Each structure stands twice: as structure tokens, then as C-alpha cells.
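A single protein chain has been omitted from the complex, and every remaining protein chain is retained in its original position.
Up next, chain A:
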Amino acid sequence: MIRARDVVKEYEDGEGSRVRVLDGVSLDVEAGDFVAVVGASGSGKSTLLHLLGGLDVHYKGEVEVGGVKLTGLRDTDLARFRNTHVGFVFQSFHLIPNLSALENVLLPSHFGPVTADARKRASSLLERVGLGPKQDRAPVRLSGGERQRVAIARALFGGPRLLLCDEPTGNLDAATGAGVIQLFQELHKEGLTVLAVTHEERMSAVARRVLRLKDARLVEESATTAARVSGGAP
């Protein structure tokens, strides 16, 4: 599902010097896997997620996701890839406030191919995440956990095989976070590949693999599958 080779990513800090956040990272994730990426704040976890999801194209190395080679892809092709191949779930939910839950889930349909039953599909996804009765509510009238469920439904709208989650329980209380984690487990059992950047121990506990980003390098903490990780592993 994911194949990354020798990925290097640098930022320019406020004082003009270059900071390398990913230093020759290579990664393989098989389809149907559940991977948690852990690491200290600012270690480059989110950056790695953005590279894998085609949100960030300014890097060196090669990234291939779902058979699509992202490196050097044109903007329109990259946009189509994000629309159909991956789903993003963010810590801050990033719902559009003046749209209802249903309209937020429908958002990807505006940028994808015409589907006659888009509204029906969005509605059934909201049912799937347990928000059927609240689909016409604006995000402001939903709890944090409900908002995250809407965001998950939106991420699933394009029928992706890969879910990329950036601290999905970071803004939720323990009980609500547990519910969201359970939802991810269910989705994983249904065959979805999940890669989550997280601080949440319970999230990494349910993952089949845990990778740690340390000193700009990726290290396997526990491997329960036959995944291969390289790039600075001791």
C-alpha cells in the first residue's frame, strides 16, 4: 500500500537555517495494515503523513501509495489521488463551520467524478459512524467526538483504501477518544489500511505496528507483521 524510499524533508527555520525533519526515511506498509507512528512533538510525524497523503510535495526521495507514484505528479493528478485514494482525519477536525454534517461529508464530491447517489452515500456514512440523526446539524452543534466522526465519514467518502490520521484523538477526552479508536479498529477490520500519527497510547496499543520517529529517522518499535522498515534503524 505504501512504499517510501530515502525521503528527506527540510524546513527553513525562522533564522534562515535548514532543519532536516526527515532524514532518508524508507517505509513499507502492506494493504490492510494498522500502523501507529509515534514520536515527540516536532519530530516530523505530521510531515511524514502529509508526504504520504500527497499534501506536501517539497521533499526528496520517492513515495508510492496504492500503486500511484506521488513523486513528480502534476497538481491535478495529485488532487485526484487525494480525492480517491486517501482519506485524512485531523486532530482539529477541520470541518467547514457553515456547512451541515452531511454537507461536510459531501465536500469531496465537489472535486471528484459525478456520482448520482452522493448524498445517499454521505448519509449512509454518517449512519455508519453513528450520526444518522444529526446529519443536518452544523458542526458547532456537535460534540468533539461527533465532529471527529463527521471528519472520519468525510475521509471515507471517496472510498479510499488508506486512512491517514493526524492525532485523531488529540482533542478528545478519554471516553470520546476510546469511541473513535474503536471506530478505527472496525474500519481496519473491514479491510482499510490505517496509518495514524499519535501520542495516544491506546491508539498505538491497537495498532499492529508501531513506528517511532526519532532524530528524523524512523524506527520500528514493534512489528507484528512482515513490514520492512529501514532508514537509520539501529
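Brief remarks follow.
Note that contacts are C-beta pairs under 8 Å (C-beta built on N, C-alpha and C of every residue); 3 or more make two chains touch, one makes a residue touch a chain; residues count from 1.
Please note the rule applied: contacts and distances are computed from a predicted model.
Think of the chain that is not pictured: of "Tol-Pal system protein TolB", "Succinate dehydrogenase/fumarate reductase iron-sulfur subunit", "Tryptophan synthase beta chain" or "ABC transporter permease", UniProt labels it "ABC transporter permease". Only one residue in the set A:8, A:79 or A:206 touches the chain that does not appear here, and it is A:79.
From the options A:112, A:130 or A:144, the residue with contact to the chain not on display is A:112. Interface note: of A:55, A:68, A:206 or A:219, the residue touching the hidden chain in the full complex is A:55.
Counting over the whole complex, chain A has residues 46-47, 50, 53, 55-56, 75-76, 78-80, 82-84, 88, 90-92, 94-96, 98-99, 103, 107-112, 114, 154, 157-158, 166 touching the chain that is not drawn.
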